[in-house]
Every structure is written in structure tokens, then in C-alpha cells.
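Certain chains of the assembly are absent from this excerpt, and the rest are unmoved.
Which chain is which? They are A and B, in the order written, and residues in each are numbered from 1.
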Amino acid sequence: MLTLDFHPTGRHFLQIPGPSPVPDRILRAMSYPTIDHRGPEFAVLGKRVLRGMQQVFQTKQPVVIYPASGTGAWEAALSNTLSPGDHVLMYETGQFAASWVKVATRLGLKAEVLALPGLEGWRRGVQPHLIEERLKSDAQHSIKAVCVVHNETSTGATSNIAAVRKAIDAAKHPALLLVDTISGLGSAEYDHDGCGADVSIAGSQKGLMLPPGISFNALTPRALEASRTAKLPKSFWAWDEMLEFNKTGYFPYTPNTNLLYGLAEACDMLLEPAHGGLQGAFARHVRWGEGVRAAVAAWGLETQCLEAASHSPVLTGVVMPEGVDADAVRKLIYERFDLSLGMGLGKVKGRMFRIGHLGDCNDLTLMAALSGCEMGLKLSGVKLAGSGVQAAMDYFAAHPAPVALLKAA
Amino acid sequence: MLTLDFHPTGRHFLQIPGPSPVPDRILRAMSYPTIDHRGPEFAVLGKRVLRGMQQVFQTKQPVVIYPASGTGAWEAALSNTLSPGDHVLMYETGQFAASWVKVATRLGLKAEVLALPGLEGWRRGVQPHLIEERLKSDAQHSIKAVCVVHNETSTGATSNIAAVRKAIDAAKHPALLLVDTISGLGSAEYDHDGCGADVSIAGSQKGLMLPPGISFNALTPRALEASRTAKLPKSFWAWDEMLEFNKTGYFPYTPNTNLLYGLAEACDMLLEPAHGGLQGAFARHVRWGEGVRAAVAAWGLETQCLEAASHSPVLTGVVMPEGVDADAVRKLIYERFDLSLGMGLGKVKGRMFRIGHLGDCNDLTLMAALSGCEMGLKLSGVKLAGSGVQAAMDYFAAHPAPVALLKAA
């Protein structure tokens, strides 16, 4: 076996915004022997995870499960609904939105980027009025789709998808709304049927608390209709065969069986009524985000997201003072305290780091992470206004978790 | 947890030709906590599996690892080397070759199928002279690639890839040779550098003894050169970014971390010198195939593959006598004896079943499987000429395994 932690002892704290820490229940479930993906037991598994993912997406529409990591689900949403050269309007909230633009461009789409100037857009959620204005100016309806990221993993800003839908409708524009909720699903409130998305995209390694390796498209009748005429070449990502096979709980080609075991367990955990179900999960993440931001404020540091209404319940971006290399801070923290933090990506590389507060997480996991950050910042010479750890303790002590303990069986 | 076996007790015998039975060492390795795919431990893991896969492919060229199941690697090989409308010559040895044609067609390639008439082609390996003849007739060199399946999982016929390369060369044709060794790699002798393939395609859930979910392209300088001008749209499957990131042991987008843990363990097992390394693994599978075919012959049944030189060391297709529904036999065997066999696919559905002899396998696993088959065939009313179980015992007893036991540490 590989030695997967260079530290001598103790559990690694994986507080990056995905892959998130995977609960032991899920890791054990994944280690059961692989079964025949054409046998009778598999159909039970298949139906269970397909139904479970509908509940997690809050949808009655079909959800497609890919045996591929999340980046593939971006490609799937585009290639099933669009044709070569199609014009898509992609709102840039950060690095992941920018990466999706690259995918669209590689696939031969004409990707138009909409963004606030400079770094402004990377510190806020989507500005729906900009989309509305742009669509209104597209009288010929040449724009075929609007692409937005629900929870921007690179900055910690969450966007209001219903408001984007309202903007599209206000512009009376027929463009499809494709939403990346890869790092949002299961953590940040998301209602596929209610928010007006045409395709919602997700991955396993964030709020679903699984290792990376499977990803999702939640569909709508409108998206399916578009798929019937979309001409981008596709085979692995094609929805049609998937939906056909899924009716009986099977898949057209070999699924990622062992990750599906984990997915069944993840759905059970997320939907557990005694823990408040999905709403309980959303509330837990909101509270964690507030506790972490209390810490950042007490340190006298800025969060990357500047918009109060857009703070992500999933992660917090922490901006370094001028002259401090965020990656050097992260390295020191990793080496000294066995804690992984997310790096600044793209435009903000070296300027910030990211604290994930998702997956298999609780108050003390976050207190550990914040302690590691506070010690590491000080050791790196960053002047702090006060103790973020103290502020987070004050917050968590004053605000009990939203749902009580499970009763003994 | 799901109950993953409907039977009351005992281990399920998964003798389908993939997903193959996964060794306990690999299942446990996969259940370790997910780590940061941008952290220092990951680079060690990444380099190790990239190097390990070169050894398994017997190549000094780069191997690309996709966080996606095997079907995706077919698409990857095509989309990285070809352009829309390109003419490809695809030899049909069975259902998997036929499915690859469907993928090519969906991607917008002009797929020409080469095959022996009727069912003939499904009972033999590739006939290289047919390829040579066809290429000679293509004076304009409109054919851009020849696609063949090394080990046809639907029939149990293995093809001579070096002979295919010789045929292409004999025709003095520049077409690329793309080889699917999804169910061959790690089980049936395969030498990427020596056999003349330009791209070799593999998956995790066969000879590598892993669950499904990762897949591979082994490259060559010629394939890389083709990729620089190939115009099929691609993003997830694109080689260029992969190769760039792989230099340092990392991946451009989130890899399937936990399956990579398993892959590291699988490489250790396959390459273990005390067990004869890769050549030992090949020899074990050859011997298992001979034992199983001895059983089929003793039953007085036909194997699907009729060509002595092409019998697969990985699986054996067993043809039912006229009037016997192979799927009814398989169902009875599954229900009574907790044994999964592969079904007949496509043209041979209901006419045959398949016994896998790959993955985490040994003589007694096969004796169990053959006993289940023999009891099930009799209970289904199939007249047998004699005892296949007896014949297999005679074979295995007379032919010791090629490599001695591991010495105690």
C-alpha cells in the first residue's frame, strides 16, 4: 500500500472545497465486492440511486448519472443541447466558470463571456440584470444557452438561479439555462424543478460526500427537446440511450458500480428525516459558513466574496494582505498541521486560499481547520486583528445546530 | 446498506468476463480516505500509477488515464486522432467491435465495417488478409484509421495485432491502427510497443481486477502527431492537457482518486516478480482457458470461437444446442448456485453464455463455476456428452500452475 499521509499520526484534515471528506459509512459501502451490472441485484441499486438523485436535485425529471468525474458533466450538458458553432452566453464568476468557457470553446461553440470588469466579477455572484440586458440586445435570438455557475468553487460566491431565470424570462429570450451546481448540490439550497434551470450539472465529490468519479445532469422537457436536434457529436455523454436503459435500473455501458454503492449510502445520509433531510443539510452548511466568516472577520481579513447575499455556505475564500503569498501560507499549514486548504486559482493564485466547509464536516472539524489557519497565518507573519478561532467558538456556541441528535434505534 | 446479494449465504461467484472479481487487497486500498488531488501525496500516487500502467502496457510511451469507464476510452482514441467525416475501417469480431462502430458513427465518422459473412466473423479473430486487401484497394488513402478489438469480450476470440500491423504495412497504407484491448490488458499477452498499435485502449474492470470507472489510452508518437491536426471536438478526452499535467504526477481535472489507490495495488499485484510478473499473469490465464475449454469439449458443446489460434485466455463462449435458451440456463444457474455468467450479446443473444476466467481467479474458483454450469445445464435438460468438471480437474491436476508460491517474507 501507498503511504497516503506523509505525517506521522492523526487524521488528515481535508478542508478543500472538494473532494470533500468522505464519511466512513460511504468508504466502507464502496469497498463491497463489485457485482454483475446486468444482474438482478444491480437493478435494485440502479433504481435506488436514480430515485435518490431525483430527491437530492428536488426534481421529478430524469437525472443522468455518468461514470466520469464532474468536468465530463459540463461537456455532457453542452453537447446534448447544442450544435457546432452555437452561441452561448457564459457568465464568469470565477475560475470554474472560466474553465467551462474553455470546455465550450474546445467543443466548437462560440462562447461569449459576460463578467464584471477586472476582479469585480470574481467577488460577487451572477448579476442577473447583465444577463437580461445582454439577452434583450440579442433580438435574433442567436444566443442558444446561458451558462452560470451556482456555487463558484474558486471564490465562494453563490448565485441566485431563480433570479437568472427571471432575467431570461424578462428578456423574453428562448435561450436554455444551463447551471453548474457541481459544488452546490447537497450543500447549498438548490431546487432543480423550482429554480428554472433547463439542465443542472453536478459531481460526486462535493456535497454528496463521495470520492470523485461520477457526475450528473438533471434534465427538463425543454432540455430533452433541445437534445433531439442538437448536433454536437456525442456518444459517451448522450442522454438518449441512458434514459432508455435507466427505465429498468440499468445503464447502457458499464457504470461505476462501487461508487454507486457509495451514492446509495450518501442519499440515505442526506435524506435522513431524523436529521432534517435535505433542508437540514442546507441549514448545517449555512451555519458553518457563518461561523467561518466570523473567524475571517475577526482576523481582520477580507473574504473573496464581497456580496452579503452571495456568501457560499460551502466554502470561504480568504484574501491575504498585500505581500503575503497565500500558497506559502498553505504549504506551511499543510506541513505543520496536516491540513489541506484550497489554493487560489487563476487570477487570484497566491492572493487567497479557500476553506471548505462541506462534506463530512462538523463544528469541531471546522474549529480544527480554523486553528490550523490561525497558527499558520501567525507563523507566516500575517498580522491578525484578533482571534478568528475565538470568534468562531462564540458563534458556534451561541447558535446551536438546527437539528437534534438521532434517537437511538 | 443495500443487500448486494439476494442469496442467504456464501460468496457470489462473478464469472462474467468483466467486471471481474476484485481482490480484497484492491477493495481495501480503494476505501482509504480521499486525499487532495493537488497535494504532495497525490503526486507520488500519480507518478506511480502512470509508471505502473506503462509497465502493464509494456510501453515507454505515455499512457493517459481517464476518470471514466471504458466506453469513454473508445471515444477518446477516435476523437483525439480523427476529424469529422473521416473514413475508418472497423473490423467486426463481435458485439463490442459492433458497439465501437456505433460510437464512431455517433461521433460523425464514416465507419466502414469489415467482417466475414453472417456469424462467421463472430467465431474467429480478425482476418488480417481482409484488412490488407481492403487497404490496398484504398489508393487515395481515404481510410484514416483501422480499428480492431484485441480480445473480443462477446465471443472469446483474441486477435493477432502484430499480424494486423503487418497487413497494414504490406498494403503500404498510412492508416492509424487503433486497438481495443479493454478486456485483454493484464490477462492476454499484449505488448503496446511491440505489436504496432498506434493507440491502445483499455479499462479497469477486466485484467486489472479493479471496479469499473477508469480507462486508458496508450499513445505513440504517430498518434500524438495525428492529434495535433485532428478536428473532432473534444475537451474531457483531450490528450494535450493530460500529458502536460501528468509530467508532475497530477491531472488537469479531478481524477478518480480512490480508484487510483486500487490501481496502484493492482499494478503491484500484476507486476510482482515472485509471481512471474506480467508474463506469469499471461501464463495463468492461458492455463485457465485451456482447463475451461477442456470442460466444454467434454460436455460435447461448442465454444463460440472456432479458431484454435484465437481462443481467448480471458473468457470462453459456450454455445447452447438448438432449442436451448442460454438466458434461461443462466438464470437458473444464478438463482440456484449464486453464479453470474455473461449473457450472449447482439446476434448471439440466447444462443450462448460466457464464462469469465480473469481477475481474482484461481483453479478452484473455476471448478466452482464449472460445477455450477454442469449442474445448471443438466437441470435445464441439456444433454451432456460427459463431465466437463471431470475433464477440467484432469487438466488442472496434470498441468501445475506456471509459478511457485510466494516465499514467506
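As a convention for this text, contacts are C-beta pairs under 8 Å (C-beta built on N, C-alpha and C of every residue); 3 or more make two chains touch, one makes a residue touch a chain.
Worth saying up front: this structure is predicted, and the values here are computed from it rather than measured.
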| item | value |
| --- | --- |
| Number of identical chains in the entire complex, 2 depicted | 4 |
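By our rule, only the chains that are shown with their structure count from here on.
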| item | value |
| --- | --- |
| Chain A and chain B: spacing of chain centres that average the CA atoms, whole Å | 34 |
| Touch list for chain B against partner chain A, complex | 1-6, 11-12, 14, 16, 18-19, 21-22, 27-41, 44-45, 48, 66-72, 75, 79, 84, 102-103, 106-108, 203, 205, 211-213, 232-236, 238, 253-259, 261, 264-265, 334, 340, 343 |
